[in-house]
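Removed: one protein chain of the complex. Kept in place: all other protein chains.
Here the chain labels run A, B and C in written order, and each chain numbers its own residues starting at 1.
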Amino acid sequence: MQQVASFAVERTAYLNADGTCAERLPAFAGDRDELVRLYRSMVLTRTFDAKAVALQRTGRLGTFASSLGQEAVTVGIGAAMRPEDVLVPSFREQGAQILRGVTLEEIFAYWGGDERGSDFAGPREDFPICVPVGTQAAHAAGVALAFRLRREPRVAVCVMGDGATSKGDVYEAMNAAGVWRLPLVFVVNNNEWAISVPRSKQTAAKTLAQKAIAAGFEGEQVDGNDVIAVRAVMERALAMARDERQPRLIEALTYRLSDHTTADDARRYRDDKEVSERWKAEPVGRLRGFLVARDWWSKGDEEKLLADCAREVDAAAEAYLARTGQPATAMIDHVFAELPAAMEGQRAAIAALGARAGGEGR
Amino acid sequence: MQQVASFAVERTAYLNADGTCAERLPAFAGDRDELVRLYRSMVLTRTFDAKAVALQRTGRLGTFASSLGQEAVTVGIGAAMRPEDVLVPSFREQGAQILRGVTLEEIFAYWGGDERGSDFAGPREDFPICVPVGTQAAHAAGVALAFRLRREPRVAVCVMGDGATSKGDVYEAMNAAGVWRLPLVFVVNNNEWAISVPRSKQTAAKTLAQKAIAAGFEGEQVDGNDVIAVRAVMERALAMARDERQPRLIEALTYRLSDHTTADDARRYRDDKEVSERWKAEPVGRLRGFLVARDWWSKGDEEKLLADCAREVDAAAEAYLARTGQPATAMIDHVFAELPAAMEGQRAAIAALGARAGGEGR
Amino acid sequence: MTALTMVEAIRDAMARAMEEDPDVVVLGEDVGHDGGVFRATEGLVERFGEERVIDTPLSEALLAGLAVGLGAQRMRPVVEFQFDGFLYPAIDQLVNHAGRLRNRTRGRLSCPIVIRAPYGGGIRAPEHHSESPETFYAHMPGIRTVIPSTPRRAYGLMLAAIRDPDPVVFLEPKRLYRAVREEVPDDGEALPLDQCFKVRDGTDVTLVGWGASLARILEAADLLAGEGIEAGVIDVATLKPLDAGTILDAVRRSGRCVIAHEAPRSYGPAAEIAALLAGEGLFSLLAPVERVTGFDVPVPLPRLEDHYLPDAERIAAAARRLMGYR
Partner (left out) sequence: MTALTMVEAIRDAMARAMEEDPDVVVLGEDVGHDGGVFRATEGLVERFGEERVIDTPLSEALLAGLAVGLGAQRMRPVVEFQFDGFLYPAIDQLVNHAGRLRNRTRGRLSCPIVIRAPYGGGIRAPEHHSESPETFYAHMPGIRTVIPSTPRRAYGLMLAAIRDPDPVVFLEPKRLYRAVREEVPDDGEALPLDQCFKVRDGTDVTLVGWGASLARILEAADLLAGEGIEAGVIDVATLKPLDAGTILDAVRRSGRCVIAHEAPRSYGPAAEIAALLAGEGLFSLLAPVERVTGFDVPVPLPRLEDHYLPDAERIAAAARRLMGYR
């Protein structure tokens, strides 16, 4: 027998759980402003999530997927991407979306059951939230293929959960990214659970990063509760995708501190003890510890930030709640660029239903 | 950065292209009878393929996929499996099917457009030929799961082409095999082409064996033109699957010497020179060289074998051609265990059509 | 005996089938300790163990293909798909394999499987969680399509589906999972898989539907009764094979038919029933066949969903229009 190929998976981490450093930090970590930006984004995301859950509990929002505990992943992604890159998210990347300019009000609207929430004023080419798990991976490959064919120095970033790595369409997209050398970075938010299914029942692969080996490119792990590490590996991966057309898979190791969504009750299938244990490694406190240790962050800064975030989120929630509804005909007016003649009767019927209900929808 | 996982892919080969040995041979290779059985099966398969192509060319068979040059893969698989194992083939494994007791006449019938060809008298639980590439992988996982749940010491063997490794459903099945530790051996017949698409355009993975790494189990390569090697790695993999519930992926390196099917003209997309070069490594001559070198095979043996195979194949072809047709109603009588009342009208209509055409179908 | 919701009745049927037949296994995402996102499999893993109630990886194409392999080995998998919108990856396996394994092997191998999925709208669910894809399955040869509309029918039809030797797609109107309770004796009695239910008598107009639309239809029938119009109601719980006789008989008497469903209108399931009436039923028709359906648009997100789903008023209005013809 002869060895014909060998592979390795590496892991990057900088911050320990207490905010001290394990390794030499990347350059940007010397920049207080940048770290504060990351910190602020994580806190804003967490504030937003809490508000969304509260709105759902009081019947003013639909089912919602919080990113509690995973803010470093999504903020690290959003912070490293360029505006002209394209984000192809799953449904838990509000942190990245916010950094890219999707408004809080739009995100509320989406989860509030209003399609206009996906008509982002900001990143016009970003994909909307994707609910059917893993189906977005092929979209990201298509976007990256367009970049490649047009020779644009842009990168598509596809985010998915650990559960999504079991989907065949994700594998197909990765394989295409490998063979065509697409400017495409896959990020797996490994929060250890896919609703009630733990990582260990999802796959026998020792790491999720190694899924890339099947597609012929490299995968790596990163401490997903360490926003400095996430931002650093994302930056490197984006540069390699942009400049050398090397796709890459980044597995971010984190934990879903919340229920799967507001429709879920995680106590049915996992131990509260496990959850409280994992609170110790959560990303927001960790970066705060680091900032405080450097004297880059004070109690006053914290109070002001929390107040700012609360104000911003509350304002967005109010704007969302105050939104006027769409007319019933909105459901048919955007299906085709131009309404086919054959659908005019249906449009009239919908208009009549709208009128019957007293004008616009909810 | 810290290395968290590493993997390797190995390759097994015994016979050189000229029939000499590269490594110490496995025990069964000391048994002339077994090697002659393998040799005979390869020659029979090749004879069958040639006849099938000839029948197609003269309008007496439908489109047919020859296994020319790949006989060692399919015969190696068939020889290593136990009768109670289950073969889940693609469409180029006639060699394995024949060894398992599917009759030549049945195989002719299938490709001749007669469903009865899949009603094997022999291996009653084997799957029929599978045309939609890769879809059989999940069936094999289901079969292996049944074995596991019933604690039967049986193994499912799923065979596919190099092109099939790009299918997401194949990956999903591999992932399931890994996480449930199914008694399941995947064999990739890497004949370097998927119709006109070369292996290099199919995936950037350096080996196809490494596809297993994504699923958390081991993959290995074997010289697919060396029937001793194929049989040996299959035997090992079957034992590990049976006794230790370790699934495995075997990539057999071979070459499609024929057109993709009789409907294909490979000269459109590949060089004749490439093909003649690859004839030098074909498996039948290679094993013959080995047998002759050991004095285990004579010119007389060869002549007799060729004559026997021709006779067997011709007899099967004649039986196939002499088969009586099915009645038109055969198309509806096997759709459900019992014909639903709602379909009786359709059955009557089909019977009338059959009568209109003068009784039974072709 | 306590009254059960539909989801409880389905659970009872699965549990009973598992008791009766060791080859019955339940598979799906989160069907184990979570009990399924709608709790249809709650308690089953505790009762039957992890080898018979199997949490799968998140792979819908796999789920259907696994079922084919298990079925070929004479197991009887009951596979839960989490939502209607995630069943589509299974179509390839259903149409290319499950529906034809028996036929293509001339009966040597078969596929005694049940594909379960919650379906339909009306619960203000997220995107892709309110689909009505029954046409896809009803159009596939070799597959039965069943949709219950009450707890009792759900119980009997589920038992029948599991015991049936061929593949059954079993769509469960999620809006009805907990909407009503009904006495459901756990008596092991299956219901036939090829008979419509005559739910209400009335010969002025025949209202036809299934699943969650049936409740809307019954509301409409009440509205109409208040106006002196006696509507007969048929629950087409077994869409395929379709019990044409029951529908034709009723329309022969009423001369008028309204078919209601949530699926998009064009090439939707009502078309088959209307076609039946335009064929064999033509000369009984006093009035045009009315289809009250979803529109040819994606199901809107919750804010506009109410304008999309057929409701009692739309159904009643259609019936009233038909009463204008004699």
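Simple rule for what comes next: contacts are C-beta pairs under 8 Å (C-beta built on N, C-alpha and C of every residue); 3 or more make two chains touch, one makes a residue touch a chain.
Keep in mind that what you see is a predicted model, and the values were worked out from it rather than measured.
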Chain not shown, its touching partners among those shown: A, B, C
From B:10, B:71, B:85 or B:115, residue that would touch the chain that is not displayed: B:115
Hidden-chain contact residue, picked from the options B:12, B:94, B:136 or B:166: B:166
Option touching the unshown chain, where B:1, B:121, B:239 or B:263 are the choices: B:263
Option from B:35, B:73 or B:133 whose C-beta touches the chain left out: B:133
Identified contact with the non-displayed chain, of A:5, A:29, A:104 or A:143: A:143
Residues of chain B in contact with the chain not shown: 62-63, 110-115, 129, 131-134, 163-164, 166-169, 194-197, 201-203, 263-264, 268-269, 325-326, 328, 330-332, 335, 343, 346, 349-350, 353-354, 356-357, 361-362
Residue ranges of chain C at the interface with the undisplayed chain: 61, 85, 88-89, 91-92, 95-96, 99-100, 103-104, 127-128, 133, 135-136, 138-142, 239-242, 263-264, 266-272, 274-275, 277-280, 282-283, 285, 287-291, 295-298
On chain A, residues whose C-beta touches the chain left out of the figure: 88, 115-116, 118-120, 124-125, 127-128, 132, 135, 137-147, 149, 156, 168-169, 172-173, 175-176, 179, 330-331, 334-338, 340-343
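As a convention for this text, only the chains that are shown with their structure count from here on.
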Where chain A and chain B are represented by their mean Cα positions, the distance between them in whole Å: 44
Whole-Å gap separating chain B and chain C, where each centre is the average of the chain's CA atoms: 40
Multi-partner residues of chain B (each touching 2 or more other chains): 168-169, 172, 175, 179
Chain C: positions in contact with at least two other chains: 57, 59, 61-62
